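Starting off with a structure, shown below.
Showing subunit A:
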Amino acid sequence: MKLDFNFILRNLPTFLEGAVVTLELSALAILCSLVWGLVVVTARTAPSRALALAATGYIELVRNTPVLVQMLFIYFGSAVLGAPLSGFAAGLLAMTLQNGGYMAEIYRAGIEAVSQRQVEAGMALGMRRHEVMSIVVLPQAIRKVVPPFTNQAIVMIKDTSLVSSISVAEMTFHAKLLTDRTAAAYEVFLTLAALYLAINAIVSAALRLLERRVAIPT
Partner candidate 1 sequence: MLNVLLANLPLLLKGAVVTLYLSAASAALAAVIGVAVALLQLYGDPVTRAAAHVYLYVMRGVPLLVLLFAMYYMLPYTGIDVGATAGGIIVIALYFGAFMAEVFRAAILSVPRGQWDAARALGMYGRLLMLIVVVPQALRIAGPPFVNTCIMLVKGTSLVSIVGLWEVTMAGRQIVERTLAPFQVFGGVAAVYFVICYCLSRYGRWLEKRVSYVH
Partner candidate 2 sequence: MVAVRGVSKWFGAHQVLKDVSLDVAAGEVVAVIGPSGSGKTTLLRCVNLLEDFQQGEIRVDGEAVGYAGAGAARRRLPERVIARTRSQVGMVFQSFNLFPHMTVLKNVMVAPVRVKKMPEAEARASAVRLLERVGLADKLDAYPARLSGGQQQRVAIARALAMQPKVILLDEITSALDPELVGEVLAVIRQLARDGMTMMIVTHEMQFAREVAQKVVFMDGGAMIEQGPPRALFADPRTERLQAFLKRFREGYQL
């Protein structure tokens, strides 16, 4: 196997064009699911039984169906409704819906990981419920949330490749076009894989830094 590095260099601008879209979609999807997850977990832990049940049902639904099918559902569905979403928008929406469900569970696990004794200690000091939450529970919960959040962020970056199937011109899409045009499969896919590895390496390194920053000294 002989790799044509000139070919890779020549086509690097195409890859980077795609990489910009991949990064945009990743960043937006991660941000949106962070927020949407907060909404879902609020409903999930709400005093209202109906609301909590609805949120649980929602989480089960999005976690037990493939994000690709959700994308197709939204992309082709919106077209039938007469308000066609772009592939990018449909992809973003599907990823937010699915990962918001995952994020909600991550938040919940974080909150539950703070022991009931901490809550009692806060109350014993005369704090009110919301004070216990904001002063005692959340600062500890956030620290527990960062590692699983890092994993989820990597999953999401990888999942952005799926929007290539609903004609969003991100990295994988460009790579596929390039292979169809040039038949230089080795060069194209090794470059593509390397780019994904690089993005994920940078993101996980950054998040690990954050993890260390917020860690409680032992």
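Just so we're on the same page, a residue touches a chain if its C-beta (ideal position, glycine included) is under 8 Å from a C-beta of that chain, and two chains touch if they have at least 3 such contacts; residues count from 1.
Here is how the candidates were picked: all candidates are chains of the complex that A comes from, given by their letters.
Remember, predicted model here, so these are calculated numbers, not experimental data.
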Complex contact for subunit A, selected from 1 or 2, goes to option 1
Residue numbers on subunit A that touch candidate 1, as the complex places them: 60-61, 63-70, 72-73, 76-77, 79-80, 154, 158-162, 164-165, 172, 175-176, 179, 185-186, 188-189, 192-193, 196-197, 200-201
